[in-house]
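For this depiction, one protein chain was excluded, whereas all remaining protein chains were kept in their positions.
Presenting subunit A:
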Amino acid sequence: MDAIFKDFGKAYAEFDGYNLAKTLAPVAPEAQPDRLYNFHRSTNFSSVQKDFKSKILHNNALPFKLTSEESNGWVEVYCAYWKAVGEILNAEAATKTHNKVSWGKVYEAWKEMTVVLIRGYTNSGFQAWTVPCLYVAGKYMRVFAIKADEDAANNPSSAINFQDDFNPEAEKNEKLEDAARQLNRMFQICLSDRAPLEESRKWGIYNIINLLFKTYFKLGSVSLSKNILKALQAYRGDMPPLDNFPLSHQVTFKYYVGVICFLEENYVEAEKHLTEAWHLCHKDAVRNKELILTYLIPCHLLTTHTLPTLALLSPYPRLQDLFLPLSRCIKKGDLSGFDAALIAGEDEFVKRRIYLTLERGRDIALRNLLRKVFIAGGVEEAKEPNAPPVRRTRIPVAEFGAAISIGSKETMDNDEVECLLANMIYKLVLFGAFGLRRRIYRLHMKVCLAQPYPPPIRRDFSGGTTSRT
């Protein structure tokens, strides 16, 4: 206990929130592997409160004076922490001896500590610089909740509930949902702090929001994240700008906002946030950069129709597996290859929530295929004797049809091909128009595929000509 209260005193004297938070960690530091064990053994249930009081409240060695409210608040927090540590040590011992670990108990004890800590801010006047304690409490509350829920899923309670309203889904994430509620309280006490900015808990807001985002994503209720953003928007006038927060808060926040936009198919916004996260991300955080790119690449594919280079993918074997087969097919215009790659990666794509976005990459593969047909058409004789030969711009629909059917057993009928082409023109991926001269040829098409991104065009189907506005 001495080690922890010595650190407590030091951190408090220096107003060092992060070091203070370390005294509430549920994991022993590497340098002192027995720290938690010794801490827990240093007292017992009957005297824990008295002992801690003597360390905080009546300790004349501390170089500062706390108000009695504040001191009592911290005594409560450390008592709850002591109990939680007891459960954590039990769980660790049980893991080692392969006995049944009760993460549910760990979660409850940790949550109790978190509740006491939150109360410290609302009732005991805990100062704003101590908010990193909330980060540690929140972070591990989420971790323990997930473990407790996994536990519950693996060991369904023996007392099966036969009631009609029994809903197994509701119980699946019981603890994590509970944790989300506590995190939301943390969010509220940071958001609504009216103290002047320099001593405001608002500086803790993005870290807590990030914890909430992680929790909501895990629960599959991404829509709840939107509520957080709305609340944040409502307070934006009183909030310090995001740029002033530590980069770890910024990058995580931008990543999640980017993914939220991505899931709403707002790819332009998503790309903006993800690109910012990419630029600011710590260069050694490989996994996080991989996650950013997982969404940035499909975004970029849809907004600019460009693919990642090998140089971008090379440090990330996982991303190569994810995107390279599709990229190659898009580039080549290989539709059946694209479909096969999409099916092959389906599970992973769905898990990452990028399937629907990648599916749209088929348009680009199709566009590239059609362009190849156009190039393969070569040039035709000039009408006037001395004029240079011109590219063949009228391409029978059947040729496109044949190209589209490559690799798949089915042949596509001309009407269907026409429909595809019309869609492509509509999406401004193709620049062209149909000429409906049914008597001479079944259908002809005038296509100019040279430009990937034409300005808006006026489509004039009657005369078979196209002009730019």
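Going forward, a residue touches a chain if its C-beta (ideal position, glycine included) is under 8 Å from a C-beta of that chain, and two chains touch if they have at least 3 such contacts; residues count from 1.
By definition in this document, contacts and distances are computed from a predicted model.
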item	value
Among "ESCRT-II complex subunit VPS25", "Ribosomal protein L24e", "26S proteasome complex subunit SEM1" or "Ribosome biogenesis protein NOP53", UniProt-listed name of the chain not shown	"26S proteasome complex subunit SEM1"
Of A:7, A:92 or A:359, the one touching the omitted chain in the full complex	A:92
Touching the absent chain when the full complex is considered, from A:107, A:278 or A:316	A:278
Options A:148, A:307 or A:341, residue touching the unrepresented chain	A:307
Omitted-chain contact residue, chosen from A:153, A:376 or A:419	A:376
Contacts of subunit A with the absent chain, listed as residue ranges	18, 26-28, 30, 33-34, 37, 41, 89, 92-93, 95-97, 139-140, 143, 146-147, 210, 214, 217-218, 246-248, 251-252, 255-256, 278-285, 287-289, 291, 300, 304-309, 311-312, 330-334, 364, 368-369, 371-373, 375-376, 396, 398-399, 401-403, 405-406, 452
